[in-house]
Structure formats: C-alpha cells, structure tokens
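Just one protein chain is left out here, and the rest sit where they should.
A and B are the chain letters, set down in written order, and residue numbers restart from 1 in every chain.
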Amino acid sequence: MKRLLAVLFTTLVCTPVMADEEVNIYSFRQPFLIQPILDKFTAQTGIKTNVVFAKKGLIERVKREGKHSRADLVLTSNFSALIQLEELELTQPIKSEQVAQSIPAAFRDPQGDWVALTKRVRNVYSSKERLGELKSLTYESLAEPKYRGKICTRSGKHPYNLGLVASMVAHHGEAYTKQWLLDVKANLARKPQGNDRAQVKAVKEGLCDLALGNSYYFGKMLTDEKQKAWADSVFINFPNQENRGSHLNVSGVVMTKYAKNPANALKLIEFMTSDEAQNMYASVNMEYPVKPGVKLSPLVESWGTFKEDALALSEIAKYRPVALRLIDEVKFDL
Amino acid sequence: MSRWQVIAWSIGVCLSTPLAFLIFESLQGDSEVFSHLWDTVLWDYISNTVLLILGVIALSCIIALPLGWLAAYCQFPGQRFFEWAMMLPLAMPTYIIAYIYTDLLDYAGPVQVALRSWFGWQSPADYWFFDIRTLPGAIVMIALVLYPYLYLIFKTALREQSFKLVQASQLMGLNPIQSFFKVSLPLARGAVVAALALISMETMADFATVHYFAVSTLTTAVYDTWLGYYSLTAAAKISGIMLLFLFVSLLLERFSRKNNTIHERQVSINEEALYCLTGKRAWLATAYCALILLIAFVLPVTILLGYAIDYFDQAWSNEFFVYAWQSLKIAIWVSVVAVLLSLLVVFYQRIGANASKNVPGRFASTGYALPGTVLAIAVLLPLTLLDNKLNQWFANTNFEPGLLLSGSIFAMIFAYIVRFYAIAHGAVESSYVRISPSLDMASQSMGKNLLQTLSLVHLPLLRRGILTAALLVFIECMKELPAALLLRPFNYETLATHVFQYVSDEQLELASISALFIVLVGLIPLYIVNRSMEQHRS
C-alpha cells in the first residue's frame, strides 16, 4: 500500500523539480533589494537562487515546516529576527574561515549561528530650514519640551524603533525609558505612521522638524528623482556622538538547521560577506557594509564618520520584550 | 448517516481545521502577554475595531442603498450603464485605493498643494484640512471598495419584490421615500443584513489598509502579539475575540434570514421601471451615480494609469504574464472548488432532516473573518503536521514526500478556500432557498434520485447563484495578499504579491502596471455576472 502510494505520489504529484545546484532563501527583504547580488552569485557559481519574500511570518513557517523545510537561508532586515531564529533553534553554525575573517566578531554570533551583512544607523533628520544641523543631538534629547509637536516617526513597534527603545532600556533602565517614551510621545507631531521615507517627507512638508529614520533611506531618497527634494530639505544627524555613539541595527543571514543545500548556502553566505557583494550593498543599497575596509558609496561617505554604540546586539536584544511592553504601556502608537 | 451527511460534515470539518488548531493553540497557557495587552492597549483596539466596522457598515448603507434603489426601480439617463458600473469598485484592492488617496490628499499631495497656492497659505498651521490617515479615512476607503456587495445584493432583492407592493403603498398615500423605508427596505431586510455581515467580516479581516493608515485594530493586535511578543498563543486568543464578532454577525444573518424564506413561486416579471425620473431629479440621480463611480473607481484607475505611463520603463516587466497567469490559475482553482464544496454543503442543508444540518456550513464559513496572515499560519499548523506525519509514514520507503502539502500551491489554494468559502456559501444558499421545495418532491416522485434531482433540477435553477458565487470568489482571490505572501512556494509571484513588494516600500508607482492588471482581470467576471443577470431579466 505504502509503496504503491509512494510511486503514485512520485509520478503524479509534480513537486517542482528544481535545478541540481540551488539554494533556497526565505527573505524578509524585498527581492528588488537583494536580486542584483543574487544574480551576480548565480552568474559566478551557476547556483540557482529561489526566493520567498514576506514581511511577516517566515520564522513561523520555518519553525512549522521543521526538518522538511526547504529553506536553506533566512535573510532578515533586523537583528531581533536573527536572534529569534537562534533562540528557536532553527539555525546551524556557519562554519567558514572566510566569514570569520571578513566579519568582525561583534557582528557575528559567538556560536556562529548568524552573521550580520550590513549596518544601518538610526539617524535623526532635522529640517535645514527650521533647525539646521544638530551635531550634539542625543536620543535622550528627543524627550525635551523644546521639541513639542516637532517629531515624526513610524510605528514604535517597528523593529527599527523597537531596537532603539531596547538599547535605551539597556543603557538607562526601564523606568527612565518609560518616561522618555512618554515625553517623546508628547513631542510627536502626529500619530506614528508610514515608513522612514514618509517621515523625511513630512519634514519637507513642514509637518515636523525632526524625523527618525535609517541611514540608507536617506541615500536612496537622494538618488530618486521625486524624493530628492525631500532629502534635500533635511540634515542627517548621528545622535550621541559625544557619548556612547549612535544606535545600529543590522541586516543579516542565518543558515537553517535542516538546510538541504548547506554547501551552496555556505557559498552564498561567503559571497555575501565578500568584498564584491559588500561593495554592492554599499553602492546599490546605501548601507554600511560590515566588512572592514570595503569602500562606502561616495554619498554615504560624504556624511562623515561616526561613533557606533559599542553595546553588543545580543545584549540589546535581551531588552526587546521590555521595550515592547513599555511601548504598549504608554500607548505610543495610539 | 447518509452519504450526503458524511460529505457535508467532512467539508465542514476540513475547512475548520485551521481554526481548530488556532483555538487549540490559544488554550496553551501563557496568558501573561494577553493580560498585559488587556491592561494596556486591547480596549483601544477593540473600540477601534467596533468603530471601524460600524462606520463601514453605515457608510456602505449610505452609498449602496440609494444606488440599489435607483438601479432597481428608476429610469434616468445612463441607468443601464451605471447599473453594472457601480459594481466596478469591487475589483479594486483596498490597499491600492488607500495608497492612491493618501498620495492625493495628504499635505504634499496635489489637492493641498493647489489649495495652498490658491489661498497663499504657507504651512500646515495656516489652515485645516482633514487627515486621511485616520479612522474615518480608513472607513471611507474600505466602504468605497466594499459597498458593491450591499449594492449587488440589495438591488437583486428589490428586483425580486413585486412592484405591486410599492404601488399599493403609494395608493395608501406614501411617497416614494416613505414606501422605500416602509415597504421595500423591510422586505429586503434579510438580504441587507446578509450583505452587511459579509462587509463587516471583510472589514475585520483587513490589515493592509488599517496598517497603512496607522489605525490599530484587533488585527494589529494579532500581529503585534505574534510577531512582537512572539506569542502565537496570545495572538490566537485575540483571534478568538475576532471570532466572537464573526459569530455575532453570522447569527444576525441567520436570524434575519429565518423569517424570510419566500420561495419563488412564479418569477414575477416587473415592467420596465417603477419610476421614470425626469428633469432635475433624473440628473441628480445620474450625478450621484457618477460621483460615487468617480471617487471609487475612475479617479484611482486614472491615477494608476498615470503612474503606469510615467514609470512604464521601470514598472514594465516581461514576467507580468507569468504573474498574471499564476494569479489567474489560483483564482480559477479556488473559485471552482469553493463553489463545488458549497454546493455539496448547501445541498445537504436542503435535504437533511435533522436539526444539525446547518452546522457543517457554519463550520466551513469560519475562516472568513480571519486576517490573511493569521489564516496563513492557521493553515500551516495542520498542513505541516500532516506533512511530517506523511514523511514518517513513508519513512521506510525510498519515497520522501517532503513538504507535499505545505510547500506547494496546495497550501495557498487551501488557505484561499478556507477564507472565501463563506462568500460562495452565501451566494449559493440565497439562490437555493428561492427554489420551491415542491420541485424536489416532484422530481423524486418522478423516479429521480437525489443526485439526479441535484443535476437536473437544482443546478439549472442555481446557475445564476453559482456564477455569482464563483465570480465573487474569483475577484477576492485576485486581490488577496497576506496568505499568498506567506504560503507561496519558492519564486512564486502573483500580481498581488508583486504589487505588495513595492507598496510596502511606499512605491506603488513601480507596481502600477500589476495593480492595473488586478483591476482589469477583476472587471471580466463583473462583466459576466452582469450579462447573466441581464439575460435572466429579458
């Protein structure tokens, strides 16, 4: 009976037969952001890449699929997803000398379960017209009454903001952060909405004077015909330069525990941490590469060097649940 | 137990398994997150949800009831065109219309820019302009897309009422508006409530629009708890609250239908039109239809067209035909299967003798109010479990099924069916109750068994209901997004997922061609539905 069924299934159910050499990716990042790099990889190695993109739920999918999952890699756009994957034991160590050499230890998991690929700074944009450049701006100062009604941001629960709030908890403790959130909320020009670009646009429109946003959006906007005007209306500020440095988030990659093509997956990770791919991340996506010595995009370079918050990402990640709870408690988004 | 009973119950159980798994999940302890939410934001979410639903219902009534009345009873310039054109907004995905109107009406949009240059205003402080990204804004957007359900169902219900009733009421001294409220509307109450139940479930399941407008509803809460707090349990509990809403609306629908089983004895053929509008009134009617059509369809489509032309080089891709074909394939599969299943279940409802005969249909309809991503997870739960069992079972053969169910488009199709079964069921059922039971008896007494009765008597008479069911499901499938995103196999792109890539980055311009495709493909079935109704009348 079983044998018969087995034969039936193999002959009748046309499970899409994939190329011999392939690597399967679950991606939280939009395909158009990573496709150029994947295409390059395929051109060089002949390994085909298959992608499923979704912004939500991919971790649950990997988890539920268990050992039959066809995903070899998961690409994430923030560190909390990396750490969640690791905590759910859905990953396996990335054993590669090359990766270990290219990526500084701070941007790798100590056990090797994840590797960061790019860095993005949580910047604060200020209106050229109304505030000018704010060299000594801190995240803490966003709570000051002088900014009442002047700040724009996306949802507090978005991973980028959540990471920032978690780092605030890590540095200042829970009580301070809750008050800080309440004060920032009071300073908001409008209910949190839209994405990071939309905040810069709002500054341009005069709805607010300060906007929270990731660094690469600024670069992307400057190269977009329509959005250039928005970006031109603001300065990009790197907060907390006089003390601990600016908060970072990372995009990264894990290899799944049950990867069916581990060798190819490893090749792709190595490619993504190579000079070539890191260069593309820098030049095409305007991100900060994690590999030291890779040239920045001239535009990004023009923003100058800055001090990074040295606190380990895994340390910040510990405070993520607290951060989320606080955001709900102060009803930040409502 | 009869064969039919077994079939109906299996369908009911099958389509409610995802939900059963979710409920099971919600019982797994871990109430900490839930009680935290309860103490902080949950009430805001609930009140937002209730307001959203009530708002959408109210606005849909305001838009659709007059339209339905005009289409069914009146004659005015352009009546025949508007009668079908008023259904067009159904083909428009809510997230696209929301995006377009935000672009149009926010501070940097052309409307406010024009106003500013006109009046010489400098900054937002100089004047007041409504903010579209609010709860009322979301209500308007959703109602603009969902009102056609009410319009379609209400119009049909009015047509089936005899004009004599309205004429009688007028002889008794009622003016047309009074007779609308005292005769036509109460008689169509069942149909109206059924349509509103449909609309409120769609509203509850919406995520993209409310998220884009930063209106936190229960759907938001489900996502937050699941993706933020990593607690599927708490998310499942909140889904439970949403199910309560669902059951209330289902109950209301049943209740209103109960007293409303008037069988179609004789198809009453009404004369051309009850009211022949002339002069100012006629133009007012035309203007009203034109205005709604402009806001809900013509303007958004024109803007999309504008984007498509401006960004043609960046937006065009040769893969479109592949995406369109993949969207189409799924939509066809789902509408055919959903209609077949609903036919079987409704047939059992008709012939079943015991009190529980309506239960399978209700079970099967429960997936409708679940937001797409939650449904997707709920579908993954049983399918991955089944896949793993299947692999264990085949362990000692040389065949390894892998993710036979959850990793193929089966998962997508299944999820879509679970989600849209309710639409098919409603359309088929409302068409079924109009067939007089004596036809069944006549057929049986003439030596036909149940299957023959189904195929020789019911199917021909249900043709219109079946067609409507299939096409409504088809349109919804073309628009459905979250379940597709999460459940699709590798490299599988539909028009909706392709649009979402860019919308999620607030760059609809680059996906305008795909968006237009979705609308255009949705127009075809609308045209067919309308044609079939026209034929039925003549």
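The rule we apply is simple: a residue touches a chain if its C-beta (ideal position, glycine included) is under 8 Å from a C-beta of that chain, and two chains touch if they have at least 3 such contacts.
Heads up, the rule we're going with is that contacts and distances are computed from a predicted model.
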Absent chain [UniProt protein name; select from "ABC transporter", "NADH-quinone oxidoreductase subunit N", "ATP phosphoribosyltransferase regulatory subunit" or "Metallophosphatase"]: "ABC transporter"
Contact set of the excluded chain (shown chains only): B
Candidates B:189, B:254, B:362 or B:448 - the one touching the absent chain: B:448
Among B:123, B:162, B:302 or B:438, residue touching the chain not depicted: B:438
In subunit B, positions touching the absent partner: 264-267, 269, 436, 438-439, 441-449, 452, 456-457, 460-461
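Here, only the chains that are shown with their structure count from here on.
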Between subunit B and subunit A, distance of the C-alpha-averaged centres to the nearest whole Å: 35
Residue ranges of subunit B in contact with subunit A within the complex: 36-37, 40-41, 44, 107-108, 123-124, 131, 133, 213-214, 216, 223-224, 226-230, 232, 373, 376-377, 380-381, 384, 387-388, 391, 393-394, 396-399, 401-404, 406-408, 482, 485-492, 497, 501-502, 504-506
Touching residues on subunit A, where the partner in the complex is subunit B: 2-3, 5-7, 9-10, 13, 15-16, 18, 24, 30-32, 50-58, 60-61, 64-70, 84, 155, 157, 162, 190-195, 197-198, 201-202, 204-207, 321, 324-325, 328-329, 331, 333-334
